[in-house]
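Note that one protein chain is taken out, while the other chains of the complex remain in position.
Letters A and B mark the chains in the order given here, with residues in each chain numbered from 1 onward.
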Amino acid sequence: MSTLREDAAPVEVIKPPGVWTRTRRGRTAILYLLPSIILFGVFVFYPMFRTIYLSFFLTDQRGEAAVFVGLDNYRYLLESAAFLNSAKATILFVLYTVPAGVILALFLALIANEKLKGIGFFRTIYSSTMGVSVAAASVVWLFMFHPSIGMFNRFLALFDIGQIQWLLDPDWALFSVAISTIWMNTGFSFLILLGGLQNINEHLYESAKIDGAGYFYQLRRITLPMLSPTLFFIITISLINAFQSFGQIDILTKGGPAQSTNLIVYSIYREAFVNYQFGTASAQAVFLFLCILVVTILQFRFGERKVHYQ
Amino acid sequence: MTMSLPKKMIFYTLLTISAVVLFFPIAYAFLISFMTGPELMQGRFLPESFHLDNYIKVFDRLPLLNYLLNSFIVSAGVMLGQLAVCSLAAYAFVFIPFKGRDFVFFLFISTMMIPWEATMIPNFFIIQNLNWLNTYQGLTLPFFALAFGTFLLRQHFKTIPKELHEAAQVAGLGPFAFFRRVVLPVSKTSLVTLGAYGFLTTWNMYLWPLLVTTNDSVRTVQIGLKQLQSQEVATDWGVVMAGVIVVIIPTLLLLFLGQKQLQKGLTQGALK
């Protein structure tokens, strides 16, 4: 048998690999990750820490920390009516846009998921708002909200209902901005939800049909549970998007009237780049960061457990 | 699957109504872009004729061509940058098992929790201190690294059988050659998805160009729209809408062409 070595020549001893050899893969990996790590470091992590740092200072015009004030910026914000108003507006804005936006997108995705002739055309139409920038959309809506020649008031005039000052009335402005925002976000949410629907296994519906289940029974017992991860993802994204809204405010209302649409990002922008109060602006940014953090943590915590993953 | 006729009718009705409502603002803007001031005042819905006066005017009043070119350069730049940076990182995550991978991965995830708007103040000063205001690099470089894009590509790279990697090793292909000659060509579809996504979002970006452009040299179309709107608002809405249509046509085209692809790719990247 050749398993036995006839001439048992001394076998050379093979040394265990050294540190240099053992870390070779790690060094290669770093090379590939370096661009990302540097960019994240410079444009994400450093600015984040710098923001937190600045929030404890009064700053000069060039954004340099001047006087350490501890938590004074935060105290000032929590006592400032303007900030509290901005926080309230932001929360209201989130409540207006997120549920309605997700339900609208879900409705569109459901009707566009049927296998009908020409469905591709409808899908394209529904996703089209994703191709319209915030600035362009805001300009269009600005015109539609125009008090005298805008589409909405003309429509109301047809029924002899009095005009509404959509963007100029403090009671209506936030609502109007919310409607235009829902429209802007529909395309993206629709696209993602449609993708989620199409990932659901066809056999589930076939077997439900054999059992004689109707459309709404299937919707409740198959579609929604199976779609829950996508739905949850899109809710999170919509929440984060709502917190970050800026362009529509800048073009439609500039935060007014009477500060009623002064959402947090717009408030940060004004505080920093109009009033040059970088310290308090940073403190507001930290609040924004905390809000987003809570939403993301909720997504990980709550999402992993409650949501049905395939 | 076949559907009964009444059911079909219900669906077509719902689909049509929704399509009309949803597409109305875009169609409306398109129609208005052909109207003159008096036509608008009359409250007409259809323009008298489809003449291009407003389009000529908008290119007159703004360096719109310049802005379009800037937007194109910036969007294409971010797109290419993102593709390069994200695909390199995704490759390391999938094909190079190294110590500390979980930690680096966590770092990437954590960038998703930091909203861009919360860090814009220091970022503005970084760009200012680099003397990068009103430059293309100031507009593009901060967006090259993207956690979402890395995950999207990672998701696709993971579907490449590991035997392909091993076969390449036996053939004598180094890591970078494998990346360039096998991984990238095989992942064409998700690269296209990420590219389209990157182009679209950059083209539509508003806040950052507003901050870092102070003159017309590299200003993008979105800021152009704001300028146009604040100049023209009282007088000539037709011109403003012509500007809007010019700005959204490239992205709408991109979306119409790549809708299916984008939908598939984004769903994949979004859900692990």
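FYI, a residue touches a chain if its C-beta (ideal position, glycine included) is under 8 Å from a C-beta of that chain, and two chains touch if they have at least 3 such contacts.
One rule holds for everything that comes next: contacts and distances are computed from a predicted model.
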### Task
Mind telling me which option in "Anti-sigma-W factor RsiW", "UDP-glucose 6-dehydrogenase", "Sensor histidine kinase MtrB" or "Maltose/maltodextrin import ATP-binding protein MalK" is what UniProt lists for the chain we can't see?
"Maltose/maltodextrin import ATP-binding protein MalK"
## Note on the structure
Touch assignment to the omitted chain, from B:130, B:164 or B:257, lands on B:164
### Query
Out of B:31, B:109 or B:186, which is the one that touches the chain we can't see?
B:186
### Summary
Logged for chain B, residues touching the omitted partner chain are 161, 163-164, 166-167, 169-173, 177, 182, 185-186, 188
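Rule of thumb we're sticking to: only the chains that are shown with their structure count from here on.
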## Note on the structure
Rounded to the nearest Å, the gap between Cα centres of chain A and chain B is 15
#### Entry: Of all residues in chain A, those that touch chain B in their complex
23, 25-26, 28-30, 32-33, 35-37, 39-40, 42-48, 50-51, 54, 62-63, 107-108, 111-112, 114-116, 119, 122-137, 139-144, 149, 151, 154, 183, 186-187, 191-192, 194-196, 198-199, 205, 229-230, 233, 240, 243-244, 246-247, 250-251, 265, 268-269, 272-273, 278, 281-282, 285-286, 288-289, 292-293, 296
### Task
Show which residues of chain B lie in contact with chain A when the two form their complex.
1, 3, 8, 11-12, 14-15, 18-19, 22-23, 25-26, 28-29, 32, 40-41, 43, 84-86, 88-89, 91-92, 96-101, 104, 107-108, 111-126, 141-142, 144-145, 150, 175, 200, 203-204, 206-207, 210-211, 222-223, 225-226, 228-229, 233, 237, 240-241, 243-244, 247-248, 251-256, 259, 262-264, 266-268, 270-271
